[in-house]
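Missing here: one protein chain of the complex. Every other protein chain is in place.
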Amino acid sequence: MRKKARKEKVVRFGISITESLLSRYDELISAKGYTQRSEAIRDLIRNFIVEQEWASGDEETIGVLSIVYDHEVGDVGDLLIDIQHENYESIVSSLHVHLDERNCLEVLVIKDKASKVKLISDELMSRKGVKHGGLVKTTIGKGI
Amino acid sequence: MRKKARKEKVVRFGISITESLLSRYDELISAKGYTQRSEAIRDLIRNFIVEQEWASGDEETIGVLSIVYDHEVGDVGDLLIDIQHENYESIVSSLHVHLDERNCLEVLVIKDKASKVKLISDELMSRKGVKHGGLVKTTIGKGI
Amino acid sequence: MRKKARKEKVVRFGISITESLLSRYDELISAKGYTQRSEAIRDLIRNFIVEQEWASGDEETIGVLSIVYDHEVGDVGDLLIDIQHENYESIVSSLHVHLDERNCLEVLVIKDKASKVKLISDELMSRKGVKHGGLVKTTIGKGI
Partner (left out) sequence: MRKKARKEKVVRFGISITESLLSRYDELISAKGYTQRSEAIRDLIRNFIVEQEWASGDEETIGVLSIVYDHEVGDVGDLLIDIQHENYESIVSSLHVHLDERNCLEVLVIKDKASKVKLISDELMSRKGVKHGGLVKTTIGKGI
């Protein structure tokens, strides 16, 4: 029998707001694709929480690092693999796209404390041959 | 007799949220100095609206540009004043601080469409002698 | 015979800078993992170019979207797949990680004009059940 995921307790609270502020908000979130105001506000709340988690640096998080590199520069490909293996306990999974003859995109899902995720990302992004990199600071999803 | 500012109509709506998400939020906003959850959420909403206003570029906004410059580099001081005068219709006010023998801080309040504010800011920040600059993208405050 | 990638022409130019500024810079980039100052500066230049590409919105780019969602909320999983199929020409590849019983991480590599990548990302992030999302704005790597 499939284990049923624990149902979380839902509470409800009210917000007072000027009509003009609310109507501008409704208009903007609908342009973003939202069909429910509550969901848009919950997303603002969750974004705020995830930002604070990353600022504190101590909680377990998920970082998704994307790097674009030229695989013909020195031995950058081998180097990137070495750094990943040194951090195999933090790197959950990766995805690779061959962009053209020379350029590669590598996406790494890193699960660790925020400070460690940043360290691994800095190390990978600073290698010669890596042209560009960016880190999405997201969450393991628990309790938010 | 002092003219009474128009009272804006206030409405109220409810949000459902899991208890765990709400309690984490309450904790974090209290660390930021908030005493009321409603006010913290209204601030999230207003931040979102102001961001969108700046992304669209067409509405009248307030930008506050801060630049740090070395007044001994060429004639940077005169240049900055010239650029400001060319844009006197957009620049509401300015504040100057002498940081040390060489370095100055100049803060400019710019009121115009977002795209124009960025243009003036870029022009000032790219001058030789200007070491650092930053723009706060804020709002005229109407309707939010 | 393997086709040899075209060798790009390399040029060299000089920069004058105060000794104090340069020594602070060298210290900071070495803490980030850089072993060559040139590479750190090329990375600053490339970051600047990619930012401008995204600001203009018209060039072909790569966006890597990461979303964390609760697969037990409504039919969010099906919805996300539908939206991806509607945009199959832009979505190059995806990676999925089961974070826990309820939470999923999905990473999508999107190749299109910046404006289109943002549109697809907004549509996915605004769905009910999607708790958090973030977009890395990167590059196809050509010419940079």
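Here are a few things to note about the model shown:
Per-chain residue numbering starts at 1, and chain names A, B and C are given in the order in which the chains are listed.
We adopt the following convention: a residue touches a chain if its C-beta (ideal position, glycine included) is under 8 Å from a C-beta of that chain, and two chains touch if they have at least 3 such contacts.
As the structure is a prediction and not an experimental result, all values here were calculated from the model.
Under the touch definition stated at the start, the shown chains contacted by the missing one in the entire complex are B, C.
Contact with the chain that does not appear here is found for just one residue of B:I17, B:I41 or B:V64, B:V64.
For chain B, the residues in touch with the chain missing from this view are 3, 5, 29, 32-36, 39-40, 43, 46-47, 50, 62, 64, 66, 68-70, 72, 92-95, 97, 99-105, 107, 109, 122-123, 125-128, 130-142, 144.
Where chain C meets the chain that is not shown, the touching residues are 8-22, 24-25, 28, 37-38, 41-42, 44-46, 48-49, 52, 143-144.
Note that in this section only the chains that are shown with their structure count from here on.
Note on chain placement: the centre of chain A and the centre of chain C lie 11 Å apart, centres being C-alpha means. Between the Cα centres of chain A and chain B there is a gap of 27 Å. Shared interface positions of chain B, i.e. residues touching 2 or more other chains, are not present.
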